[in-house]
Every structure is written in C-alpha cells, then in structure tokens.
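For reference, the structure I am asking about is given below.
Missing here: one protein chain of the complex. Every other protein chain is in place.
Right after this comes subunit A.
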Amino acid sequence: MQIIFSIVSVLWMVYAFYRVKQAIHMLQLNSYFNNRLWRWVTEHWMKAVPIHEWVALVLAFLLFLNWNWLIFVILLLGLFIPRNKQEKKKLVVTARVKRLIVTVTIIYLFLLATSLHFIWNDYPLAFAALVIVGGSIFTYAIVLLANFINRPIESGIKEHYYKDAKRIIDSATNTDTIGITGSFGKTSTKFILDTILSSHFNTLKTPNSFNTKIGVTITIRNSLKPYHDVFIAEMGAKEPGNIQEICELVSHKYAILTAIGEQHLETFKTIENIQKTKFEIVETLPADGIAFLNRDDKNIMSYTPKNPCRKVYFAIDDTEADYVASDIRFHNKGTTFRVTNKQGTLDADFETKLLGKHNVYNILAAISVAWEMGVPLSKVQQGVKKIQAVKHRMEIKKGFGNLTVIDDSFNSNPTGSRMALEVLSSMEGYKVLVTPGMVELGDKEYQYNKAFGEYAADACDYVIVVGEKQTKPIQDGLRGKGYPEEQLFIAKDLNHAISQIQALNRQDAIILLENDLPDTYNE
C-alpha cells in the first residue's frame, strides 16, 4: 500500500506539471502581474480549481474514516483524463518562464518529499492524500508564490536589460532619438514619421504599439544597428513618471506631443496630472533638443513647460503656429493640403492617401520634424505620398466595379463615424453611405445611432442601411430630418447592399462603408 501511494505521489507530479503549465500560461497572459492573475482566479474559480479536485479533497478527508483507499487512488488517477482545449495564444517558453518553472519545481519537490515522508513513517494515509490534493487545488497559489519569490531576480534581470539598452544607445553616437507621445495619434504619427524619414535616413522604430520602457528596451537590444541615423520611440504612460523613465533611457533629442485628451482620466484623476505626465517628454529634452507641439490642442497650450529648449508648434486652425497646414481638400484619391512655415523656408503642397483632419495633424507633425531635420522637400513629398492607410480605417480603394470606396468598417465609435461623414460630405461626387449601424454602445446605443442618422441626412445623397431591425434608430434619425424615402434603401445583407449600389449605376459614386459589416448581422 505504501508502494502504491508512493507511485501515486510520483504520478501526481506529472499531473501537477500540466496544471502548473496551465497556471503559468495564465500568468503570462496576465503579463506576470500577480494581482491580475489573482483577479482572474477569483473570477474563474471553476477553471482554476477543476471540480474533480474538490471531489478528490472530499475523498482525502474520507480517508480519515479509513474509507477504502483504493477508491481514492482510482479517482486520483482519473485526474489524468486528458483535456484538450484549443488555445488562442500558446504559452511561450521564455527564459522567464523557465526560471519560474525551476522555482515551482522546487516547491513541488518539497511537497512530494513531505508526502513520501508521511507515507513511509506510518502517518495516516489521509495526510499524504491531503498534501497531494492540496498541491493540486493550490496550483495557482503556488505559481503566484513562485512568481513572488522570483520577483527580485526578475527585476534584477530587467534592470540589467535596461542598463544594457542604455549602454547600446549611448554608444550609438550617430543615432538621434525622436520620442512620440500623446493621448491619441501617437502610433499613427510614428508610422507616418518613419515612412517620411526613411526616404532619407536609416531609421528604426518601436514596432506596433510597443510603447513601454521594456518595449523600447527590447527594440534597442534586438534591432538597433550602429548605422541607424534615427530611432523613433513611441512612449506611453500608464502612470506619472513612465515617460520620464523612457526618456532618460533613450536620451531623446526630439519630442513630439500629438494631443492631450481625457483618456485614462480615472487613473490620472485630473487633467493637470495628464498634462504633467505627457509633458515629461518635453521637460527631459536636452538644451539643444526640439519639442514639436500641437498648437490647436488646448490642453497642450494651457501648460507652460519649464524646459527652455526650442519649441516648434504645428497647427491647422491657429495660423500663428510655426508650421501650418491649410487648403485641406478631401477627394477620391485622398487628401491634399498645403504646408507653410513661419520662417518662410517651406511652402509646398502635399498629397496623401489618408483621409480626415486627424491624419493631417499626424502628417503635419511628421513634416515639421522631417523639415527641421533637413530632409529635402522632394523626399518629404514622396514620403507623404507613400504613407499607407491602416486597413479598414478610412482606407480609400476601388471596388464594386471601379467605384471609389472609403472603407471605414473597423470604426465603431460615434465620434469616428461622425468624422467619416464630415469627410464624405466635403468630397465631390455622389455620396453613398452603407452601414449596419453601431453596436455595443450600451444604454445610449439608440441615441448615438439616431444622431448618426441625422448627420447622414445632411451629408449623403443616398443611404443604404444593412439590416431592417437593427438600423431602426438610424432610419428614425433620417426620417426625423425629413430625408427622402427614395434615397434610402434597406438591405437584407451586404450582398443585397452591393447589388443596390450597382443598380444605382453612378460612376461618380463615393461609397462610405461605415462600421463593421460581418455576417452575423444578416437578418
């Protein structure tokens, strides 16, 4: 019996391994934050501790009553029933995960030793059983503990990475760093700036929306080459001090502040805190650094930076700015606009495939930087032309038989939708809106959709709503504005809408695909 229990104990280690793997995977998905994993556990008790483990626990207690131990063993072996679940994002066995596994293994070996000690020293079998079952039930707790134990090591390693990145970037004396932050538009501005600057310089940028200190560190350690002339770092802030930390790491020479909005107001409490945090990017600039600031943004302008370094302002509305975009025109190929600077060294027209005023701001910021860095005009203009739209976000293309299509199907918020209509209404052509309406807006869903219908009534020559029932609010909005019935079409599904577009037979049509048009909305 002792032998059987010993075998069970060892077999249990195998089971524990799978459970631990699961728990570490969850920890990884929660970015190694103990508090986040704990929250997940409290919300998903049944996943963290499977039901059969509770059964095993009960049986373990029953062993005190000298219940037949065989049943317990059989049930325990039942733990090995394979459970195949599809995982969206697999566990990535990083060095950190390996270190975590080592710590967890030590804890489990200790538990195994305890269990074996109970078994071979004639303690009641229930003792060993409880250790085994407890070790399973508390898998997540053990992983959390191991993560806690490893924390000093991990932060030491992180610190080493930071230092290493700092050493690399400090030795790259030919590389100038540009930092970009702002409540919105920073990722777009980063891509746009990279497109323009790479026509003239060897550039490196933080990929995707990598914008934390560790993200910047990884980019530097893996990708920064000595021949890079420019490093573009996007900097995000979850709390005050975040941006300053990144700035001190990269020692940037140029700073771009795109906009300051009320995003994350809950975490920052006041708009002043947000301003102060975002302005860390300016305050940390060296004396010969240059800050590029949006002069049309009231939250940027109401803050006075202490750093006396040079500030270059860009704007559309405020013509006092150093760089001003004017004559903005949206058309079926994108946007054209003119940029002039105060010094009088720049006065040129630019063309881009992108649409929308917000994109003009992003491009303008990038043009100002490129110009100050001495990129020749022809290269700036070519760079602006090369900028690619983000898929399904005000993306201009040809479709439905060579008609102009503005694909804004990834958009799902009221502000964005309204902006899309503004762009459409300023264009020349037969303006057609195709939309299934906005969803998942909570209580105000009806209200937002109705308002959207009202704007559409003013902006469009023809409206196709997809789905009879769900687009009721939009129809209400249109009818409320007295929109002519013959210019409204209610399609069953996207295909129905497409055939109606073709039936319109207008070669000058500009079709705005607004909001997501997936199959699920078919009625």
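Throughout what follows, a residue touches a chain if its C-beta (ideal position, glycine included) is under 8 Å from a C-beta of that chain, and two chains touch if they have at least 3 such contacts; residues count from 1.
Keep this in mind: contacts and distances are computed from a predicted model.
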Determine which name in "2-octaprenyl-3-methyl-6-methoxy-1,4-benzoquinol hydroxylase", "AzlD domain-containing protein", "ABC-2 type transport system permease protein" or "D-alanine--D-alanine ligase family protein" the UniProt entry assigns to the undisplayed chain of the complex.
-> "D-alanine--D-alanine ligase family protein"
Of A:N121, A:N222 or A:T415, the residue in touch with the unshown chain = A:N222
Please pick, from A:H117, A:K163 or A:K398, the residue that touches the omitted chain in the full complex.
-> A:K398
Among the options A:S171, A:S326 or A:Q507, which residue touches the chain absent from this view?
-> A:S171
Sole residue of A:D407, A:E454 or A:E514 that reaches the chain not shown, by the stated touch rule | A:D407
Residue in contact with the excluded chain [from A:Q28, A:T195 or A:T212] | A:T195
Residues on subunit A facing the left-out chain by the touch rule are 168, 171-174, 195, 198, 202-203, 222-223, 225-227, 386, 388, 391, 397-400, 405, 407, 493-495, 498, 517, 519, 522
